[in-house]
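Selected chains only, in their assembly positions.
We call the chains A and B, going by the order they appear; numbering starts again at 1 in every chain.
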C-alpha cells in the first residue's frame, strides 16, 4: 500500500522528448507520459481495445496513436479515431493523471484528482535555478521504496556504507542530527566538526540542512566552513558566515512495484563556490556512492524476503525515519478510511 | 484452460532427427517426440522411475532408453527393460499421444485418443506441395497463445505494427474483411486496392483469402493483381484473373504454458510467379515482421499481467476474433461438461 494523494516523480523533464511517449510505472500503475504540444500528459498506459501499451504508440500532433490497431487518443484520454469503425463508444477513454513539470521533474498525482494541489509539490532544485551548477542521474532498485526512504532519512550510514567514497568520517554516526517534524516531512540540521579520515586527510567542518518530504523527496544543502565556524555559531545555524563550498542535492524515490523503485538524483555546486569541474567531480562521487547504497539495500531486501516475521530495532538515529514512516502510515489509514465513505456517499445518492 | 480435443503442432517434421529425441511442452504437458523406425512417437516426457525427462534419453532401434538409470521404453510407452531387475511391473508405462506427420508438421492430439480424427487436421501447405517454394521459421513467445491468435485474426494491425515492414498501407485497416464463420474456424476475404505508401511507392492491388482454424492454425493466400482487378471482379473473388504474384503462408500457434507459446510459420511463392530469391526476400521480411508482432504482444502481456480486472473493447475488425474465441470457449465448456459425464458413465458401469 502507498500514499496515493501525493506528487510522485515520473521522469526527468528533459527525458520526455517532444514526439516520443515514455513509459513509467508508479504505484504498480503503468503510465504513459507524452507531450501534446505544450501540454504534458500522463495517462493509463493501456489501450481500451486490447490493453496494448500506448507507450509503444506514436505522437501525432496533440494526439497519441496506439501502434497495435491504430486507435487514437487525445490529451484527455478520449479515443478520437478507431480505424475501420465510424462510431466511437462514449466509454472509450483511458484515465489521465494530474501532471506538472517543476524543478526539472515531471510530477504525477496518483490519488483523487480533485485534491491535486500543486502547493504540495515538495521543494527541490532543478536546472531552472540559476544559482546552482547541476548534474543528475537515476538508478533502478530491486527493492521496496520504503527501504530507500529509510536510507535517506538516516545519514549515519555515510560513515559505513560510504566510508571509502563520501569521506564524511565517523562524526556523522557518533551523534544524531537535530530532527524536526514538519506537516509533510522531516527536517534535519547538523554540524560535522573537522576530523581526519583513516588515511589522515582532513575532513572539513560542515553544516548540513536537509529535509525529506512526502512521498519521498530529499532536498539537501551542505556548506563547508573554516575550522571554528561551528563554535562561532554556537553549534547552531551558521547564519551569514561565509561558506568555503556550498552544494545542493535533490533526490526522489518513486515506488514502481512492491519491490521495484526508481531513484532520481541531482547534485550541484553553488555558482559562487565552484564550477563545472567541481560539479563533475561530485557527480562521479555520488554515482559511485549510490551504487554502494543500492548494493546494501538490495541485499537487505533479499534478507527481508526470506525472513518470516521481519522486525526492526530502531536506534537514536532513527527518529526521522520513525516520524516519516508514521506520517506515511497515517496518510494510508486516512486514505483507506476515506475510500469506503466515498462509496457510502455514492450509495446515499443512489 | 485449453481445447484438448485438437491437433497441436509440436515441431517441424525435419527437426525430428532419426535417432535424437526432441522435447516439447504442449498445454503444460511435457512431451518427448522420437522416431521408432518409420513410426513417430509422442509420449509423456517423464520416466516412470524418478521423473527424469526421456527427451534426454537415447534412441535404441524402436525403443527409447532413459539415460538416468537406464530404463527402456517401447513405442507404446511400455517399459521393456529395467537394469538390475528382472520383473517389469504392468503399470510401468507412460502415456502416448496420437501423432501425425502432415504438411511438414508433427501434429499431436492432446485430448481423448478415441476422438483423434485425422480429418480434423486443419489445412496448411507443407514442403510436400509441389506448387510452392517455401521457407520457414519459428519463434518462442513469453505470452499466452490467445494473444497471438487474436493478432492473427485481425490483419488491421499490419497497417500499424508492420507499417514500415509489410507495407500494406492503411487500406487493410480502413475496412474490415468479409468474415465467414466455419465449423472449426473463421474464413476471411478481402481486396486491398492499390495505394501509395508514406514514401510514395505504389502498393499493388491484392486479393487475400485466409482462414484461421482450431486450435490456432492460419492458412493465408494472397495474390497481387494489375490495377482495376478488384473492380473487374466486382470486388468479389478474382476468379481466373491472372495474378501477378501469388504467395502462401501457413502458421501455427501452440500453447506451451499459461504464458509461453511457440509460433511456427512458413511463407512461400507460387512456382509460376517467383523463385527461390523471391522466397528468400519474403522470409527475410516476415522474420522482421514477426519480431515486431512479438515485441507488441509480449508488451501487451506485461500490461495484462499488472491489470487487476482486464477488459477489452472489440472493434469492427474483431468479428473474426470474437467468433474464434467463442468457438474455443464453447469447446472448452463442452469438454469440461463431458469429463464428469464420462465419470458418471464409469460409475454407472461399476
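The working rule: a residue touches a chain if its C-beta (ideal position, glycine included) is under 8 Å from a C-beta of that chain, and two chains touch if they have at least 3 such contacts.
Note that the coordinates shown come from a computational prediction; the quantities given were computed from them, not determined experimentally.
> Copy number for the full complex, please, knowing 2 are shown in place.
Every protein chain is the same sequence, and the full complex holds 3 of them.
In the analysis below, only the chains that are shown with their structure count from here on.
> Going by the contact rule at the top, pick out the chain B residues touching chain A in the complex.
So the residues of chain B touching chain A come out as 150, 154, 156-157, 159-161, 163, 170, 173-176, 295-296, 299-300, 302-304, 306-307, 310, 312-317.
> What part of chain A is in contact with chain B in the complex they form?
25, 28-30, 45-46, 48-53, 56, 65-71, 82-85, 89, 91-92
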